[in-house]
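Please see the structure below; I have some questions.
Of the protein chains in this complex, one is absent; all others appear in place.
Order of writing sets the labels: A, B and C. Residues in every chain begin at 1.
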Amino acid sequence: MPREESEGVTQSYLDLRQKTRERDRSLRDKVMSLEEAAKLVDNGASVALGGCTASRTPMAMLWALIRARKTGLTVSRSIMSTEGDLLYASGLSTHIQTSWFSQGIVWGVSKVMRAYTESKRATFEEWSHMAMGLRYRAGAMGVPFMPMRSMMGSGVVDRAPGARTMECPFTGETLLLVPALNPDVALIHVQRCDAYGNAQLDGLTFMDIDIAMAANKVILTTERIVSNDQIRRHPDQTKIGFFTVDAVVEVPFGSAPHECYGLYEPFYSHMDLYAQMTAKDPDKGAADYLERFHYEPKDWADYLSRIGMAELLDAQRRGSGIYDD
Amino acid sequence: MPREESEGVTQSYLDLRQKTRERDRSLRDKVMSLEEAAKLVDNGASVALGGCTASRTPMAMLWALIRARKTGLTVSRSIMSTEGDLLYASGLSTHIQTSWFSQGIVWGVSKVMRAYTESKRATFEEWSHMAMGLRYRAGAMGVPFMPMRSMMGSGVVDRAPGARTMECPFTGETLLLVPALNPDVALIHVQRCDAYGNAQLDGLTFMDIDIAMAANKVILTTERIVSNDQIRRHPDQTKIGFFTVDAVVEVPFGSAPHECYGLYEPFYSHMDLYAQMTAKDPDKGAADYLERFHYEPKDWADYLSRIGMAELLDAQRRGSGIYDD
Amino acid sequence: MTTESTRATLTESPLKAVPAYTASELLGVMSARLLRDGQTVFAGVGIPLLAAILAQKTHAPGLTILFEGGVIGPFVEAGKLPPSTNEQRCTRRANMLVSITEVLLMLQRGYVDVGFMGGAQIDRYGNLNSSFIGDADNPKIRLPGTGGGNDIASLADMIVAMKHEKRRFVEKVDFITSPGFIEGGDSRAKAGLPAGGMFRVVTDLGIMGFDEATKAMTVVALHPGVTPQAIKDNTGFELPVPADVPVTEQPSDVELAILRELDPQRLYTA
Partner (left out) sequence: MTTESTRATLTESPLKAVPAYTASELLGVMSARLLRDGQTVFAGVGIPLLAAILAQKTHAPGLTILFEGGVIGPFVEAGKLPPSTNEQRCTRRANMLVSITEVLLMLQRGYVDVGFMGGAQIDRYGNLNSSFIGDADNPKIRLPGTGGGNDIASLADMIVAMKHEKRRFVEKVDFITSPGFIEGGDSRAKAGLPAGGMFRVVTDLGIMGFDEATKAMTVVALHPGVTPQAIKDNTGFELPVPADVPVTEQPSDVELAILRELDPQRLYTA
């Protein structure tokens, strides 16, 4: 790819520095509501999602953005699950960058993803899993690209905007360079953080640490807000630093119906219900689902009520089970 | 620098893969003595040290290598403190790669380092601190270089073998590429690990995680060996994985007279004694020090005895103090 | 389902002691046997994971399993198979958890011996497609895409487990999602992939390898009761069966019992 074509894929260093310089990166209270946080995301923004597949998906924040009728987002994530369907179906995004996009292996290929991409109403821009990770990592490190050794020789690389090979000046080997991804906004759901945005993650961290460093704005949703004193007692457990964070929203069960490590597993019956609703007529099914679970609920508790108390208790019991032995 | 000159700085990918393939990377008991572990280090090997300055220095392992009269090592570390002096003075190494080399700011410039480098008996190859980190990181990632944005325009870059600038194909910016460092052996001291080499570090991790991934052999010394069951209870606390580790040696106070986070702070009086011994005649002082503390002791406990019980208790009290509030 | 039941019946006929098994169970058992003790295997969910655990519980107790969610050396509990390799169930009693990027970089650094995945469509040179059925610009079906597949296939020795059907074994895949030997010969290394490559393809009919020079797929063993004609009937390209091709030993009671205990709801072995 000639350099002109990759412009816009990677931002210039001075632009990136300037954006970062303009942010208030001080230790300050950033607690706000979902509705207030939604205002921080502009239509058309590039947005990275933390978590992976059905784990620590920032579902509550997406729910708030869908309810705020945002549009035109370019959304990236390591792997997309049902939240990807909802992005398309709600009009929040028609452009998704990821390595894999379906509900999850047990449910088969996503009917909604197929309906939107095959009709060309939406784009699924495919990168290798590691390429996604290294694009965020380059962004996190403040360099315009990362060298890597996969994706070459495949059809994926030909369709990946900005990926290019180089001859290594040290070894003569062929390497692939993938462009840095510095999203405008990152949405990340965590088990706990303080009011300043110091987040301590349990279990799998996926690509979240790099995403937080790479983004030009970070919105954290959290199962609970803890004191800064508690964070400071174990500073080596802080995985996302306050200096990257712009908003903190406390939302219990903020990943439902997906899981949050150590707290709740996926709400499987609800995931089955979703698959069932979208199986026959994906467009109508997704629209009905959005209506019932996203637009109609008066608040997040109402959303959870509609998923159901028994479901919630079951998911929570299974979630804490990881610590049973 | 033309490519020929950087050959030998970075190994070819197939060589690196082959070396890794030949290692027994299975989950197996790797516990051995310091003396046995010393046999795993060949004369002339390139060796990376974990820790930084006076923190988590793999002192016991270096002590064992000095006693085994090893020679010709090329030794790299983020920052060198008194262990660097001892490497030179013992003949273990005449080639050190690091970003800063002295005993520590309060003691002034190292007389031993000066004596050896100014007389050209030994080399202190200087890289920027981040360059050292990114050289290990490139090695850890299995790529031949990392791009970075410092060191350019300085005298440091001109004397750093293999560092070279490139024009970024995405942005047209000037970047520095630093060659991967995949040491033959890494020596890392940790608070605890299991018999397989799963290590859980507390506090500062310095460059240790990248070093362990980059090296072609890893020798862990550890304050104590814990069960694999204990490791598996908190797998998200494992920072160095068993699959990179080739030897595990239990050595209490294995960083003395340097510190080990949460367990003991530096043995300051002993560090003062060392500074005093090497102040006037660095050659003789270092030789005397080695004789008294490295060659003469019958074992590691004897070494610690010579440093002194009161010193040890004081260092330990201060060390645990980090958790007092 | 028909094909599988037929084959199970077939293998039952000679000796009544022979247990019945599904095609998926056969795949699981045959794949497990290819894994060696002490290896590190990057396993996808489904048959690969089942096979890896089966290997651990039989001949390879020191097998290290990796999941792309960032999990190193886990123990998966019977009856608690994860729905993907990115959920907490994958992490139970693991030795180490790392980020996704780190676990994939282990492949690049060379710490992984075997990559082990399922396949939707494969061609003569072991290229895999999980992205598009039909033309990529106007696909008949948009599939979920590469996930970790491309990175695993690019950087490790590969075992692929899949159903042996003509529509899946094609002359040329519609799209190379995960590279095998690309166009054969040295084309893989020339593309920038000097390490790794296809090692074995395990199907319900047999075990396939790749010619050392041409890198074209070839049969290295047939499962009990499978004829060369069955291979021909179910493959969309010329797949040579050597005259003296060995026959695999059929799944044992122990192997099948372990598989069934692992997946009592038959999520992956039905």
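We adopt the following convention: contacts are C-beta pairs under 8 Å (C-beta built on N, C-alpha and C of every residue); 3 or more make two chains touch, one makes a residue touch a chain.
Since we're looking at a predicted model, the values are computed, not measured.
Counting contacts over the entire complex, the absent chain touches A, B. In the complete assembly, the contact with the undisplayed chain comes from B:78, out of B:78, B:182, B:216 or B:278.
Only one of B:43, B:71 or B:174 touches the absent chain when the whole complex is considered: B:174. Screening B:34, B:47 or B:134 for touch with the missing chain picks out B:134.
Residue A:231 is the one among A:231, A:277 or A:290 that touches the chain missing from this view. In the complete complex, the residue from B:38, B:52, B:143 or B:307 that touches the missing chain is B:52. Mapped onto chain B, contacts with the missing chain fall at residues 52-55, 78-79, 98-102, 104-106, 109-110, 113-114, 117-118, 124, 126-131, 133-134, 136-137, 148-156, 159, 165, 173-176, 203-210, 259, 261-262, 265-266, 268, 319, 322, 325. Annotation for chain A: contacts to the undisplayed chain at residues 13-14, 16-17, 20-21, 24-28, 140-143, 196, 198, 213, 228, 231-232, 235-236, 238, 241-244.
Operating definition for what follows: only the chains that are shown with their structure count from here on.
Among the remaining chains, the Cα-based centre furthest from that of chain C is the centre of B. The distance from the centre of chain B to the centre of chain C, each centre being the mean of the chain's C-alpha atoms, comes to 41 Å.
Across the assembly, chain C contributes 71, 91, 93, 97-98, 105, 108, 194 as residues in contact with two or more other chains. Contacts with at least two other chains are made by residues 148-149, 173, 175, 203-205 of chain A.
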